[in-house]
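Let me begin by handing over the structure; questions about it come next.
Every protein chain but one is kept in place in this view of the complex.
We call the chains A and B, going by the order they appear; numbering starts again at 1 in every chain.
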Amino acid sequence: MTMTLGEIAVRFGLELIGDPGLAVDGVAALAGAGPGKLTFCTGAKYRRELAATRASAVVLARELAADCPVAALVSPNPYAAYARIALALHPLPAVTGGRAPGAVVAPTAQVPPSAWVGPNAVIGAGAVIGERCSIGPNCVVGEGVVLGDDSRLLAGVTLHAGVVAGRRCMFKAGAVVGSDGFGFAPDTDGYVKVPHLGGVRLGDDVEIGANTTVDRGTIDDAVIADGVKLDNQVQVGHNCRIGAHTVVAGCVGISGSSTIGSRCMIGGAVGIAGHLEIGDGVVVTGYTLVTHSLPGPGVYSSGWPAIEAARWRRAVARLHRLDARGRGAKGRQGDE
Amino acid sequence: MTMTLGEIAVRFGLELIGDPGLAVDGVAALAGAGPGKLTFCTGAKYRRELAATRASAVVLARELAADCPVAALVSPNPYAAYARIALALHPLPAVTGGRAPGAVVAPTAQVPPSAWVGPNAVIGAGAVIGERCSIGPNCVVGEGVVLGDDSRLLAGVTLHAGVVAGRRCMFKAGAVVGSDGFGFAPDTDGYVKVPHLGGVRLGDDVEIGANTTVDRGTIDDAVIADGVKLDNQVQVGHNCRIGAHTVVAGCVGISGSSTIGSRCMIGGAVGIAGHLEIGDGVVVTGYTLVTHSLPGPGVYSSGWPAIEAARWRRAVARLHRLDARGRGAKGRQGDE
Partner (left out) sequence: MTMTLGEIAVRFGLELIGDPGLAVDGVAALAGAGPGKLTFCTGAKYRRELAATRASAVVLARELAADCPVAALVSPNPYAAYARIALALHPLPAVTGGRAPGAVVAPTAQVPPSAWVGPNAVIGAGAVIGERCSIGPNCVVGEGVVLGDDSRLLAGVTLHAGVVAGRRCMFKAGAVVGSDGFGFAPDTDGYVKVPHLGGVRLGDDVEIGANTTVDRGTIDDAVIADGVKLDNQVQVGHNCRIGAHTVVAGCVGISGSSTIGSRCMIGGAVGIAGHLEIGDGVVVTGYTLVTHSLPGPGVYSSGWPAIEAARWRRAVARLHRLDARGRGAKGRQGDE
């Protein structure tokens, strides 16, 4: 799509320093952009690239405007402004209602004419699909699932019975929502499976990453609140509750029955033990193990940065040597 | 389903303190249960919720019976007893034999009339499906796969050729069993793929979690023994052997050619290196790296609990400073 800088400034409430009649038809990186493209600059460390840019316009903060050799669109939050403009220039393909070959839709499912059901997708009995939803190829929507308007399942997604999702949700390829959790009661001759009778409730604007898994509740519903974004390969155990606008990076594992507050940021590969309470606004840096409840807001860590392997082996040995000394001096130090 | 407490006591061998004619029709949480529901109480720390419960009956241990304001079902293992009763009250939906639209079943596959083949599921040549199996939507069963009676594939599951599974196995959505493993021989111009000629043998009552992957053997079969439960997002490398009734929590990675004993408990996100032997009854706590074989039984750990990020950075710096001091004093201490 093509827009003039004037249209962009008006629509997104930005100050324009430059020609309002100049048109852009797409976005590009600061360094690689050419004429006709819009780009962004998020900080003074990119000042040199900014000075050399060949883009037609740059979205940036006021303090960089003087360094901009081309038209500038000034915003207090240039990255968010850029994202909104980029979505306008490169909109998601509109959903065309209909059913592709191979789609299997149960007679009792409610699928409005504005929704698309892709090739070989399966929609179970009693499911209720919102307006303009897109159920991509090979997706499986279980019995009675409810999907709000404008939600999209990309490909190979499974939503089990008991999932109720809000509007504008995005489920990426291979995501699985509503599995039974890992609930087994140990018994003399093995384990007894604990039935999972709760579902999963998702708010509006939730994004579930590719091959991410979200388990259901054992009795009550698991809850993923409005605006939550889960990256790829995330595992959310049964009975979890994740608060609004919390973002969870890739490969995170959240054990069962834990509650995460709102507006948290959980870094990649973090592990969160079960039955914990993480407060609002908590940041957990990547590769951290959370074993206790954490009050919010605050920043928490336990990841060891990589160093040369030989140095690392010495560091490991030294911690254990400390321990051994402590044990020898145990009676005196009384520290165990 | 509705059962009287008398029926439950007899069927599960529990002592009933209360009216045997009282009926329950489902389970609920101790705090949230109302009349007509059965619940459970697993410990004295829930004594207050127990005193306030409005459930019709509670499964509990003898020492809590006196505190129970309603009918009590007494068991030495209340959680397992609860799980069994809950399964009886909320049974898995029975499998109705037949083939859904879009199912593609090879002519030489053996699928009994009691088994269900879901929409767009694919069953390869020579596969042998047991009685009352359920092959869910979009699942793929490879050539010659053998599935024992009453096994279920939920949705989007892939079982490759060479998989032989026992009875009552459960494969959750997106699980992949029988992939070639990560076997490559380094050579001057890259890597040569090592053929994977073994399969995967699974015992009875195995559960494979959503989006979990289990690789096959290079020459001999990989083995997942009776009663093993793998949670979601687990990766089991080629040639592994996992002993009976071992449970593996989410996001665990087990490298190739390792053997895990029986009745082990592997915590979430644990990493186990290749070619190791883990004994029977080993417990590995969450977020631990296992680099050596571990005799069993025993409990092993190496996860660092999260603390405030600023404190954590100091702790990291201090370990490395220790190391630096040690290096300075190396000749004298002779510890390297």
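Criterion: contacts are C-beta pairs under 8 Å (C-beta built on N, C-alpha and C of every residue); 3 or more make two chains touch, one makes a residue touch a chain.
What you are looking at is a predicted structure, and each value in this text was computed from that prediction instead of being measured.
S.K.: Which one, A:28, A:41, A:109 or A:165, makes contact with the chain that was left out?
M.R.: Of the listed residues, the one touching the omitted chain is A:28.
S.K.: Which of these, A:52, A:87 or A:125, touches the one chain of the complex that we don't see?
M.R.: Checking each option in A:52, A:87 or A:125, the one touching the absent chain turns out to be A:87.
S.K.: Return the single residue from B:39, B:56 or B:235 that touches the missing chain.
M.R.: Checking each option in B:39, B:56 or B:235, the one touching the absent chain turns out to be B:235.
S.K.: Pick from A:142, A:156 or A:261: which residue touches the chain that isn't shown?
M.R.: Of the listed residues, the one touching the omitted chain is A:156.
S.K.: Please output the residues of chain A touching the missing chain, sorted low to high.
M.R.: For chain A, the residues touching the absent chain are 26-29, 32, 77, 79-80, 82-84, 86-87, 90, 100-102, 118-120, 136-138, 154-156, 172-174, 205, 207, 209-211, 226-227, 229, 231-233, 244-245, 247, 249-251, 268-269, 286-287, 303-310, 312-313, 316, 319-320, 322-323, 326-327, 335-336.
S.K.: What residues on chain B make contact with the chain left out of this view?
M.R.: 102, 104, 120, 122, 138, 140, 142, 156, 158, 160, 174, 176, 179-180, 182-187, 190-195, 197, 211, 213, 215, 219-220, 233, 235, 237, 251, 253, 255, 269, 271, 273, 283-285, 288-292, 294, 298-302, 304-305, 307, 311, 314-315, 317-319, 321-322
The rule is short, and it goes like this: only the chains that are shown with their structure count from here on.
S.K.: Quick one: chain A and chain B, Cα centre-to-centre, how many Å?
M.R.: From the centre of chain A to the centre of chain B is 26 Å.
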